[in-house]
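All protein chains of the complex are present and in place, except for one that has been dropped.
Should a chain be cited, it is by its letter among A, B and C, assigned in written order, with residues numbered from 1 in that chain.
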Amino acid sequence: MVQIAVAGSGDSELIPEAERKARTFARALPLDVILLTGGKGGIMEVVSEEFRKRGGTVVGVLPGDEEGNPYSSVRIKTGFNPVGRSVVLVTSADVLVVLGGGSGTMVEALMAYNLGIPVVVLTGTGYRSDELRVLAKDGFFDHRKRAKVAFTERPEEAVELALGLARS
Amino acid sequence: MVQIAVAGSGDSELIPEAERKARTFARALPLDVILLTGGKGGIMEVVSEEFRKRGGTVVGVLPGDEEGNPYSSVRIKTGFNPVGRSVVLVTSADVLVVLGGGSGTMVEALMAYNLGIPVVVLTGTGYRSDELRVLAKDGFFDHRKRAKVAFTERPEEAVELALGLARS
Amino acid sequence: MVQIAVAGSGDSELIPEAERKARTFARALPLDVILLTGGKGGIMEVVSEEFRKRGGTVVGVLPGDEEGNPYSSVRIKTGFNPVGRSVVLVTSADVLVVLGGGSGTMVEALMAYNLGIPVVVLTGTGYRSDELRVLAKDGFFDHRKRAKVAFTERPEEAVELALGLARS
Partner (left out) sequence: MVQIAVAGSGDSELIPEAERKARTFARALPLDVILLTGGKGGIMEVVSEEFRKRGGTVVGVLPGDEEGNPYSSVRIKTGFNPVGRSVVLVTSADVLVVLGGGSGTMVEALMAYNLGIPVVVLTGTGYRSDELRVLAKDGFFDHRKRAKVAFTERPEEAVELALGLARS
């Protein structure tokens, strides 16, 4: 079973283009995948809602002992602060897909790469994570070349890239 | 959805009575429950095997980036040492059921209580965790009375007690 | 440099005998030792106060981003819940000394043993941790015999035992 984690903004007011792309991503995700999210609002919630509605399994990996959004099938309460919970989320992933967000999202992208887990970055979202492309001019986030980093503007292609890159 | 965590020995050679009770417990567990385990061998594995075989959802909360036993439906790789992973396991639980084990199992029992999560201890397993009853002479693990601790020798009753005590 | 961690009740009103023993322990501790505590009140605070006053280095390993008691020379803010912070405290120790407490204290004793770190339990404190002796009738907390567990009623002897057992 492939476990795909998504990273995205927890903002209550999302950039509409980012939200649209995130929903399209979740609708294109095969149902035999396990979706891992940070369990909270914003991009995490809209992706969870779309995937759960279709019958998918959604695991929310939460800070503290929070309940998070109502669409998680399983709630992992890490007891940890938000970036600590990101460690558990990312370490559990076969691949991480960045759907648009700020510093918390970029932390997860760099963490995944640092741990050798491939990353797919969806761009054109209007969020700062679009700039991750600049950090990865050569296709890697640093000189160590620890994992592949792929970029695309199209959410359907992000699904295909993620399935192809998922570590087996 | 109620999330029930189990704690038990990871020994490859189990005390037969403990194994028998653990299998009975897993067969008595309703399928709409989410079963959380430490994801590894021994008691964790036999409970996972029985519950998964019946169609239940099993979440293995693992140390490091281990894969653990083959019966987890979802694998949470905490990146942490064994007792660190226990924090994530226990914090995620609505109730913890102790099925027989040594120090790692007793750590989880006391952690749950310390976090205000009720604990059911199955006794008569032959493992050191049977002695938790001595620590809880008055029905609590200390003077703070943070959560209920129930004891039973019967695995079917452990299921009923767990469902009754699960924090809602 | 030997790193000695202490575990003890965070109660604001301490059992007088436990407080007296904890202060005696801290006054008998050599100054070239690094003292690790959970950084909060109660036993943790009185031990920190005594050792710091004498010029010792005290490291408080705290939950969340708390500041804890005023006697820590260094504050490690783990971002974690109280039992999560205990993992960091205990893993850092060469030996753990239990000075009297409830479930949080006993979690640390069993964690240390589980990780192979020796434990000294000071008894006759009036706290539930005195009962750890029952769990360790044979000198170990379980059948795995992972680390030594020593018991004493005398705080000066607890210092000597700790220095002798500290893993090198």
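The rule is short, and it goes like this: a residue touches a chain if its C-beta (ideal position, glycine included) is under 8 Å from a C-beta of that chain, and two chains touch if they have at least 3 such contacts.
Since the structure is predicted, the reported quantities are computational estimates derived from the model, not experimental observations.
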{"item": "Touch criterion as defined above, residue of B:G60, B:G79 or B:G100 at the omitted chain", "value": "B:G79"}
{"item": "Among A:I4, A:I43, A:I76 or A:M111, the residue in touch with the chain that has been omitted", "value": "A:M111"}
{"item": "Residue touching the undisplayed chain, where the options are A:Q3, A:S73 or A:T91", "value": "A:T91"}
{"item": "Contact partner of the left-out chain, one of A:V2, A:A28 or A:V83", "value": "A:V83"}
{"item": "Footprint left on subunit A by the chain that the document does not show", "value": "80-84, 87, 90-91, 101-104, 106-107, 110-111, 113-115, 127-128, 131, 134-135, 141-144, 146"}
{"item": "Subunit C residues touching the omitted chain (full complex)", "value": "1, 3, 34, 57, 59, 61, 65, 73-80, 87-88, 91-92, 115"}
{"item": "Subunit B residues that touch the omitted chain in the full complex", "value": "64-65, 79-81, 83-84"}
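FYI, only the chains that are shown with their structure count from here on.
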{"item": "Chain located farthest away, centre of subunit B as origin (C-alpha)", "value": "A"}
{"item": "Subunit A and subunit C, separation of their C-alpha mean positions in angstrom", "value": "40"}
{"item": "Subunit A, residues touching no fewer than two other chains", "value": "65, 79-80"}
